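One structure coming up, written as structure tokens, with questions to follow.
Missing here is one protein chain; the remaining ones are kept as they sit in the complex.
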Amino acid sequence: MNKNSIEKLVFGFFSSVAFLIVAIVVVILGFIVYRGIGIISWEFISQPPKNGMMEGGILPAILGTLVLILGSCLLAFPIGILSGIYMNEYAPKNIFKKFIGMMTNNLAGIPSIVFGLFGLAMFVNFFQFGVSILSGCLTLAILIVPVIIRTTEESLKLVEDSYRLSSYALGASKFETVFRVVLPMAFPNIITGLILSIGRVAGETAPIIFTVAAYYLPEIVLSLSSPVMALPYHLYVMATSGIDLTKSRELAFGTALVLMVIVLILNFSAGGLKLYFKRK
Amino acid sequence: MTFKKIREKFVESIIYISGTFTTLAVLFIIVFLFKEGSGIFQKTALEEGYSLAVNKFNPVTKLSPEEIKGIIEGEYTNWNQLRGNNDSVYIFTLSDIESNFTEEELGAEFEHLNQKISEYIEANTGVLAFFPSKYLDSTLTKINVDKITLASIIKGRDWYPTANPAPQLGALPIVLGSIMVSLGAILIALPLGVIVAIFLAEIAGETLKNSIKTVIELLAGIPSVVYGFFGLVVLVPFVQQIFDIPVGETALSGSILLALISLPTIISLSEDAISSAPQELKNASLALGANRLQTIFGVTLPYASSGIISASILGIGRAFGETMAVLMVTGNSAIMPKTFLEPVRTITATIAAELGEAPTGGIHYEALFILGTFLFIFTFSVNLIAEFFAQKRHS
Partner (left out) sequence: MKKQILLYSFALLAFFSAVAQPIKIKGSDTMLPLMQLEIEAYMKRNPVQLNVTGGGSGVGITSLLEGSVDIAMSSRELKMAEKLKFEEKGLKLSVLAIANDALSVIVNPQNPIKQLTREQMEDIFTGKITNWKDVGGDDMKIVVYTRESSSGTYEFMKDHVMSKKEFTKTAISSSATAAIVYATSQTKGAIGYVGIAYVEPIVKAISVSYDGGQKYIAPTFNNAFNKTYPITRPLFILYPLEKEKTVKPFIDFLFTVYGQKLVTHKGYIPLK
């Protein structure tokens, strides 16, 4: 066995590992599609759960997730984008900037259950917002701000300095340069990051268990102080509770499929947008 | 100053303020976690506001939480096993009060409770009474119980936070459970991840690379509750059958799911590290007669080693902090983990399962926040260490 045949063998092994991983992903997604597709119907998407979660649909969970996405993004997008602008355009490159960068990275790495604890302690209890849309959106917003900051920073970094310099040369102020020249150029990439963070919010369970999630609230109440159902939490309860797991299992698969589809659409559009703008 | 200038300055000041957001958020999180948890160290391992008392003829003045549990479980039946007299141990709690006295005797607002407790204790020499401290009076001998310390939480092996009268807050099995599933996850994910990273960086062609990368990103986007659901429905029965064990809810199931969850992180970071190896170095190796395989293992990987280490450390951190997937497949048994084929309980699952019940400010609540603080510190340190290794690479 000379070294070249060893190389061929090893490389062959490596590629089979890579394909194994791909196969695993296909199996997981495929399984959920296979078991869940039979449940998906207009009724499933437009009806609330009935008869103790054994029949009906998941409309309130879908709406609840949409509300949570809307609320947390309204809060997180401005803060995240402005913070990213600060980091890349305004912050002097000193030890403070490094420190803030470190804090941002650490915030990104905090486990989601710790966010849930924090949300409970600060929003539900200390500020007395209770288990509500307000508490949930605030908690989720803090969760995704670091992600948005990072993508904003990176998008801004991609804009070449020559654009900034030319803008200054033409007499523009820093503000005008950032908001009229750099930001519009970085926007496509920023949007990609925003869409990815939406996907994150849609799928998170731990931060919302104690801050906003309801087991059964069939008609969504659009008040800041009301709890809501949400898709990831609904999947969890369908998988573990209810009356008869064998009956609600099918509905659980449907829920998983809907959640997966939403997340996948978001991720794919983010990826697709990235490619689209790259070509431009 | 024109109006436009004022507006610009206003927005710029907001920008400066938002720069501080993440630092403030981290600060707030630390403060709140600590605030909500640290109260526990002022408390004894006895339900808050409650006291243990014995008859005045009983010489015992101190009991440990384990001894109290032992008494309830029937391990200690006589006071002489606990440095006391030869007398049978007899527990008397508030719920026993209700069965021993009528509502009239107690008073509609429990006015006579105090008196009744003292009467009962005096009448029974072997009694160990447990009741709110406000009913304690000088005729009774109070039992001292140690305050809860960080050591007792970390070293204790019994996690029964709602035990009556003495909650057992030994988190060791839970901490070990988290460590076990995370290590197991990395043992699986690291080799697989590095192999795939090498494949992507060095072997695969452009189109294949991009397609596989898309698939990996799909893997990364799957919410953890979906992983947990898949694990519950497919993996757990599978593990049960393959290994012919009584239940499939095991540390192994948890590790497998966690490996899948941290795989994308490890792959993409390792791939970055491997791709950043300078072409000149690789060329030099090839020029010396090494083939691609030898170059990878002799040159590229050593160069990328700190990046790969950084990736695996981040992967461990990710696995350690994962909640829903492990909650659904590990069985949540707070035993000292011995093998991978047994159920375990992780810190994250404990918090998720128990937090709803813990009354705010109570001992259980605080204990969970201590666990949360530990989780935070752990992932914080993991991130710092990972960054250290990542910086090493750039130097």
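For reference, chains read A and B in written order, and residue numbers begin at 1 within each chain.
In this text, contacts are C-beta pairs under 8 Å (C-beta built on N, C-alpha and C of every residue); 3 or more make two chains touch, one makes a residue touch a chain.
What you see is a predicted model, and the numbers here were worked out from it, not measured in a lab.
For the chain left out of this panel, the touching residue among A:237, A:251 or A:266 is A:237.
Which of B:100, B:162, B:210 or B:339 touches the hidden chain is settled by the complete complex: it is B:162. From the set A:37, A:158 or A:224, the residue in touch with the chain omitted from the display is A:224, counting the whole complex.
Checked against the full complex, the one of A:10, A:33, A:70 or A:102 touching the unshown chain is A:70.
Contact with the undisplayed chain is limited, among B:175, B:334, B:347 or B:375, to B:334.
Listed here are the chain A residues that touch the chain not shown: 50-53, 70-71, 74, 124-125, 130-131, 133, 213-219, 221-227, 237, 240-246, 248. In the full complex, chain B touches the omitted chain through residues 47, 50, 69, 72-74, 93-95, 97-98, 109-110, 132, 158, 160-164, 173, 237, 240, 246-247, 249, 327, 331-335, 342-343, 345, 353-354, 356-360.
Simple rule for what comes next: only the chains that are shown with their structure count from here on.
Interface residues of chain B facing chain A in the complex, by the touch rule stated above, are 8, 11-12, 14-16, 18-23, 25-26, 28-29, 32-33, 35-36, 192, 195-196, 198-200, 203-204, 212, 214-219, 221-230, 232-234, 260, 263, 291-294, 314, 317-318, 320-324, 328, 348, 351-352, 355-356, 360, 368-369, 372, 375-376, 379-380, 382-384, 387.
On the chain A side of its complex with chain B, the touching residues are 3-4, 6-7, 10-11, 13-15, 17-18, 21-22, 24-26, 28-29, 31-32, 78-79, 82-83, 85-87, 90-91, 99-100, 102-107, 109-114, 116-118, 120-122, 125-126, 142, 145-146, 149, 173-176, 199, 202-206, 209-210, 232-233, 235-236, 239-240, 249, 252, 256, 259-260, 263-264, 266-267, 271.
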